[in-house]
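Only one protein chain is missing from this complex, and each of the others stays in its spot.
Right, chain A next:
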């Protein structure tokens, strides 16, 4: 070996145990961080990017799932005969591997397979397969299912008999009751948020086929390494016999983290019938059979001294899920480390109810927890008479208020200060004093915070002698910009123009990455790609007998000393390196999170109470920005989700049977273009988080939503003096309390 890596198949493993040098800052290409267009963009805008449902196989047949119409009980009969005689019908299937609901994110095992038992209205109970989509749909509608109904199932979390308050989740530090009594100012307040739907525009879809005992499934999934394990477990086969393709995902937002009913049904039917099967959920089925975000009730207790310094902070919450599901909305996650206060109390109560499954929806925890916390902080600002920004700045702790850990990069103070200046915060008026025409106008602010996690990830990079490169991983791009940022990392490290780089994603046979979710994809998978490219740089340096740091790679040339080389001078065959990143000690030694500040200006109609968002600014501190364009687009997305959760989005459950009444896009109100003003996004410049990972970047996909709705709620209060504590802030909750005007 004479000390030289062989030209192929070497690997680099790295564990994030300590702060890392800013290697990327020393690179010369100048590609990373720029507002590069997405390389796959041309495919998307011309309709040539293939999404899951669009794969066509010879002999493909169509499956349609049938939903339960009862809340709780057993399926006692399925009248197969009647539909078997309908045109084109091939089979009716029930029981077996069909799953009750999707796997929770990173579950790595099959979700509950409960048939014939039924746990909620909308649970899949059967699959009808026919030659055409129209035939399958018709037969599914015609299928008669009989049930043995169990009465009295709990559907309302407020009255559910089965509740859990896990001791592990209770945190009691100091004495909050006494601290609240002795506080100069105290706010003890309750907020509620409704269930939300991810409502990705692409409905869940799977096309399954088996060849020589191996399943190939085109699906729409976020985390392929886990999805393979979940699907294999559901079907009772080896993981090695399952391959999933998800090169394009039409939105995920958590709904596509875990394997869902349509994938298992398609794979099962394809195996039984020996034909490729496509199963696409209808929009109502997406609402019912995939994850909802739990509703929350939250009690916030904030006590402060005369100067507004917190002495007491309590955040208790009540959420729900189906029996047997391990997931509970981590409502207070961000509250634990955002603000100080010596006396603290946290507890969570989970009610078991027969509503569709609750799971991760964009920024589980902070998305709703920060609404309550940030509105409560606004209430405290009002009580103390201290400016809301000043109040927040006074309460940023030196170290984590519960475990004393130091913070890694935390730009919150700068975000609040810079944002205030940019937004014109100093022109804000006292609550209910600014009437312009028919509109009360006001401003609100909220902090943004989202925990940051690093996950095991592997990626493979190949450099070719002709100066092209290939990057391969099972990572997905769910609209987040993975294709773009991985291209940029490779280009930056190897000195290549983006046009010379191909990024191949979304195939479970490729090296296993973190997948997309929890805002950890870009940094985890990006770090693995960085490591692989760094391995290639080292190999090139060794060929030249110099240190990797002494190489300059730019525009396809390698410069060392004063000598320039082409790649073909150094390698005569492709050079491949696999990089693996593992989280390490920094995760336990530091409190690592993304931070930001939201500013909103709203108008509240003086007669109707209608709220219009007039302008919004988000300032974020996320370590290294990998692509200015895709990162700020992610922020837009989060902020607009904030508008939705502040003003319109709400899953409504029928109080008698728990079913989702508004299971469609006409009645579940996503923000539309007219609800969204031009948004202003600022990403703090030159920020780096050295403790987070070797590329110093943090997640951005979820930070943008965290706190956004709180800023809007606070702006509503500032506009008209009405404090909405039950979200969304629809006009009926506002106009009865509006001040009289003439």
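The rule is short, and it goes like this: a residue touches a chain if its C-beta (ideal position, glycine included) is under 8 Å from a C-beta of that chain, and two chains touch if they have at least 3 such contacts; residues count from 1.
One rule holds in what follows: contacts and distances are computed from a predicted model.
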item: Name under which UniProt lists the unshown chain, selected from "(2Fe-2S)-binding protein", "Cytochrome c oxidase subunit 2", "Xanthine dehydrogenase D subunit" or "Isoquinoline 1-oxidoreductase beta subunit"; value: "(2Fe-2S)-binding protein"
item: Touching the absent chain when the full complex is considered, from A:75, A:128, A:145 or A:199; value: A:199
item: Residue in contact with the excluded chain [from A:393, A:498 or A:676]; value: A:676
item: Of A:253, A:318 or A:407, the residue in touch with the unshown chain; value: A:253
item: Sole residue of A:242, A:291, A:463 or A:478 that reaches the chain not shown, by the stated touch rule; value: A:478
item: Touching residues (missing chain, whole complex) on chain A; value: 37-38, 40-51, 53-54, 56, 132-135, 138, 198-203, 248-253, 280, 282-283, 478-481, 629-630, 633-634, 636-637, 639-641, 664-666, 670-674, 676, 678-679
